[in-house]
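Here the structure is laid out as structure tokens; the discussion comes afterwards.
Heads up, one of the protein chains got dropped from this complex, but the rest are sitting where they should.
Every chain is named by a letter (A, B, C, D and E) in the order it is written, and numbering of its residues begins at 1.
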Amino acid sequence: MVPTTTKFEFAAGLSHLEGPDLKLTQSHLTRGPASIECEYDELFAGPEVVAEAIRAQNAGADAIVIVCMGDPALQATREAVSVPVLGIGETAMHYAAMLGHKFSILCTLDRRVGNYETKARHFGLESKLASVRPVNIPVLDIGGDHSSALDRLIDTAKAAITEDGADVIVLGCGCFQDMDRIMEERLRELGLAVPVIDSPPLTVLSAAALARTRLTHSKRAYPTPPAKDRPGYEIPTLKERG
Amino acid sequence: MVPTTTKFEFAAGLSHLEGPDLKLTQSHLTRGPASIECEYDELFAGPEVVAEAIRAQNAGADAIVIVCMGDPALQATREAVSVPVLGIGETAMHYAAMLGHKFSILCTLDRRVGNYETKARHFGLESKLASVRPVNIPVLDIGGDHSSALDRLIDTAKAAITEDGADVIVLGCGCFQDMDRIMEERLRELGLAVPVIDSPPLTVLSAAALARTRLTHSKRAYPTPPAKDRPGYEIPTLKERG
Amino acid sequence: MVPTTTKFEFAAGLSHLEGPDLKLTQSHLTRGPASIECEYDELFAGPEVVAEAIRAQNAGADAIVIVCMGDPALQATREAVSVPVLGIGETAMHYAAMLGHKFSILCTLDRRVGNYETKARHFGLESKLASVRPVNIPVLDIGGDHSSALDRLIDTAKAAITEDGADVIVLGCGCFQDMDRIMEERLRELGLAVPVIDSPPLTVLSAAALARTRLTHSKRAYPTPPAKDRPGYEIPTLKERG
Amino acid sequence: MVPTTTKFEFAAGLSHLEGPDLKLTQSHLTRGPASIECEYDELFAGPEVVAEAIRAQNAGADAIVIVCMGDPALQATREAVSVPVLGIGETAMHYAAMLGHKFSILCTLDRRVGNYETKARHFGLESKLASVRPVNIPVLDIGGDHSSALDRLIDTAKAAITEDGADVIVLGCGCFQDMDRIMEERLRELGLAVPVIDSPPLTVLSAAALARTRLTHSKRAYPTPPAKDRPGYEIPTLKERG
Amino acid sequence: MVPTTTKFEFAAGLSHLEGPDLKLTQSHLTRGPASIECEYDELFAGPEVVAEAIRAQNAGADAIVIVCMGDPALQATREAVSVPVLGIGETAMHYAAMLGHKFSILCTLDRRVGNYETKARHFGLESKLASVRPVNIPVLDIGGDHSSALDRLIDTAKAAITEDGADVIVLGCGCFQDMDRIMEERLRELGLAVPVIDSPPLTVLSAAALARTRLTHSKRAYPTPPAKDRPGYEIPTLKERG
Partner (left out) sequence: MVPTTTKFEFAAGLSHLEGPDLKLTQSHLTRGPASIECEYDELFAGPEVVAEAIRAQNAGADAIVIVCMGDPALQATREAVSVPVLGIGETAMHYAAMLGHKFSILCTLDRRVGNYETKARHFGLESKLASVRPVNIPVLDIGGDHSSALDRLIDTAKAAITEDGADVIVLGCGCFQDMDRIMEERLRELGLAVPVIDSPPLTVLSAAALARTRLTHSKRAYPTPPAKDRPGYEIPTLKERG
């Protein structure tokens, strides 16, 4: 699920992962922000992310991926549904922690730095975080032409590696899709051989791994919300699975 | 502001704090949860908390207090307005850290434990948190008769002090109003002399202190949200202050 | 209370905070250091800070503020008296933690850096501390002409914000009184809009808030010292309050 | 790869994961400990784990899994080969961190407790670790009859959940294979609904995910060992991949 | 140096450590507390500890040991003198960290628990501290008859090991002299083989090791106090060493 009203297209780029054991569907929000660039955007995305996740599980989804590095509504969505829910931000950080000593996140805007630092603490990974560095490109400007974004990403990655001690790079926006391998190559030419993580495909495969091994999040950690009045919102009812 | 659609009454109990330098107003939500007991409730409270805060600043408020220990929408509200915004959860934890070595939070339900532990980490105070212990009373049941709640609070506080090493107790729900002094007295009779913090009056006075000294939150930490489409929500516009 | 033998004048600058609910008195030490610039100075200030606090409570004070960013004798003073005792260093750091993601302290001398870093750890706030940076001006030189101090403060704040990631600035000496708002203005002109905290007025109002809500430090954390011989010191006896 | 000279059989139990995109092979050590129960065993497993990993990559493996919760030689193996290497201990802990607030590891023997606590710190996950609790069954005794082991596992999990605050359980030995779902069921009957992680299948799928997305560990974090004399060991040479 | 006015005798019990390379002298305070049991006692011991350390260095001491687990005035003394200064508390904790995974301190009184926890944080060792447990015996009562103290120490050590996970025990008062080996023996008989650290002899040998290798504390961390008025105290002048 893409937690924006803008219809960013991820599923096409991930279709090569599909096979007999893995089918992908994609949805967007009808209410909420056009893009997610601050806590405020995450908050307005929240109610519809939850509702959409309930609809997805009711439609038969075995696992849900929230395709935004800010992982909006991740905890509340886990309360709302029973199938596994992964965010691309949390998943990327955990893999980054396994692939090296310290990772840096290249985020879109300066204003996201504090947000991702806080999230790394939330996930318990602050000791593995070298830095969060902005490339200063708004999400909606990334669009089709990736070449200028690429140069900025390379420069920022270089600073993260040589100045902050990062040995793994995390692309801090789902919109930097498909720039991971070319960045690795360019960085290797600069003598900076590090993995560059584009989280969506990795998160999709991890969600599939959870579904495959019949694991889901803890209902003790994320208990089902109690029934009560919540006027102003029409939230679909989760159907019990047989 | 009380971030629920239930019209819990706090302002009356705080009116003794008013004076020439301090006037209080109180508002509730028209859309959102009847009470806040999980991440899911916090999420559905969010959009209206932000909107209500903008309305409050536009109406002349010099500072805003969110009266819920979960501090719903605290960060996004700080992005949305320019007057200082305090949550009673964050404020209580900081005072608790100053009044002793370790504090425990007595929360309503078991399901809130992880939430408050996460928040203590978020505020950087995990090393001062002895424990979060539930008294297992739903918010909407606290109501008028406080005597049975009091016994449970005392028993839970006693366990927090003797088993977890707490030397300060934080009441983990705004609804435990006015039970702080009687708890201190009862605990002192048990040989357990510790301060018991009921956060709303302390937070109101701290917000007033910020307004008085003309301090507010950092706009570098909480920058104003960029203008963009956010269909499905009617968010009031913040008026510039002269 | 000002924990030096030099008669720094703070009360006059804070008199605008007085009102029907708040009266201020100010005292200095007759024995101890002329200014506090190292652990050694804090240590020699200690015995008289404690004695003076006992005298203040005996004279009817409802709360005590130690006006030195090093918070000398803070813990021992809390053991010695029963009314709330706040230090301007600890209080400033907790408010700074609430107003942004990370704060920097601008201290007088290079030799204070380690001291404040250690104190931030003591208060549990090390994850919120971006840096401690010296302006390299001895306390006793700050005196009447603030303009050269202001330039150094601005330069140091700028470095803290742009190089260390601070989004809140704490003035690290009580003697930088009244420089907070002008610093905010100058920094805003540089595109660096952050709050600047001058701790004394904020700490006075917070101590008043504790007195007003009848809260004080935990006697379980700071128990009254046992009676015993302590030759060489004449320590006044604390009078019980009715 | 199973880092013991005992020929524990894992691959058969994982064959249901195989498909067009995933083929599994399994190997054991010819030199080293019969089972891994202490730092000393990990150390004697080390040289052969490294050699075996080089042989596996030379034979065409796209990813390598070390099937022992102690992750013996994990870092050195990453230095030695270029395909991704995952240990079941590290991988289990990262997934556990994502599925709840706090996890507990049920290890075989009391003597492993300190080892796993140290490893959680090494991975940066100490804030997510509720506890490590031994079930006190030596690895070589687990064998065919799982029923008595099951009772001990349930009792230990129950203590971890109710006393230590765990909301996710990690099986701390690869030999507890296939006991995850039955444990979840039994715990649910006790009112303790938490996920139970049996790491081998999850780690195999995650290693496959890394291979699939062409990610591997950072050679900046795990650089290839320099050529030098290492008398007493015959280490195979890694063949370059085309 | 023993930082109390009571003339506790340590040197006699340490005389077996003397030899051609090590001579011991012992001094006490003429002003200050009869024993050290709280922050308040540490504070009143401070000025004379510093003065006595200066006198010791002037008299030719090559290293100074402060014989009190609270390490009173340790930092300020390091500022005041140039020969190495060790406290028995800090030294014991660092050795304890090397001898096992987690250590517990057995302190005299309940009121010392928070103090030692804070000190462990100060030294950066909080992750190695299992617990601080009081035996509830005032220092001045320990005196000649050690047998009842021994029973309490054993019981408390047992709880620290089995309940808190300690695998090293630190005797939390210099007055528990000579009880280390008998405790180890008694604990071994209970199946709890752990080292028990009596810090004074170990600290004396470590201070001698520093002097022997011509190492001392960093004057960048502990700079010499600036000359200034400090009325009310007569502090001896440190003589420069040739």
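The definition used in the following text is that a contact is a pair of C-beta atoms (placed from the backbone, for glycine too) under 8 Å apart; a residue touches a chain by one contact, two chains touch by 3 or more.
Owing to the predicted nature of the structure, the values given are computational and were not obtained by experimental measurement.
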Next item on the list: Sort by label and list the shown chains the missing chain touches.
Entry: A, C, D, E
Note to self: If I consider the whole complex, including the chain that's not displayed, which of E:Glu42, E:Asp62, E:Glu117 or E:Asp167 touches that chain?
What the structure shows: E:Asp167
Notebook entry, point to check: Any idea which of C:Gln26, C:Asn58 or C:Thr118 touches the chain not displayed?
Noted result: C:Thr118
Notebook entry, point to check: Of D:Lys23, D:Arg111, D:Arg214 or D:Lys239, which sits in contact with the chain we cannot see?
Noted result: D:Arg111
Next item on the list: Extract the touching residues of chain E with respect to the undisplayed chain.
Entry: 17, 19-21, 84, 86, 90-91, 94-95, 97-102, 123-128, 161, 167-168, 181, 192-195, 197-198, 201-202, 205-206, 208-210, 212-222
Check: Which residue numbers on chain D touch the omitted chain?
Finding: 5, 30-35, 37-44, 46-48, 50, 73, 75-76, 79-80, 111, 114, 118, 121-122, 138, 140, 221-223, 225-226, 228-233
Next item on the list: For the chain that got dropped from the picture, name the residues of chain C it touches.
Entry: 113-114, 117-118, 121, 126
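Here, only the chains that are shown with their structure count from here on.
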Margin query: Suppose chain centres are the mean of their C-alpha atoms. Which chain sits farthest from chain A?
Written below: E
Next item on the list: Would you kindly give the rotation angle relating chain C to chain D, two copies of one sequence, based on a CA superposition and rounded to a multiple of 5 degrees?
Entry: 180
Item checked: B-D compared against C-E, more contacting pairs -> C-E
Check: Shared interface numbers for chain A and chain B above half of all numbers used, same, or below, different?
Finding: same
Margin query: Counting only Cα atoms for the centres, state how far chain B is from chain C in Å.
Written below: 26
Next item on the list: Just give me the whole-number Å value for how far the CA centre of chain D lies from that of chain E.
Entry: 43
Notebook entry, point to check: Could you say which residues in chain D touch two or more other chains, in rising order?
Noted result: 101-102, 126-127, 167
Notebook entry, point to check: Among the chains present, which pairs are found to touch?
Noted result: A-B, A-C, A-D, B-C, B-D, B-E, C-E, D-E
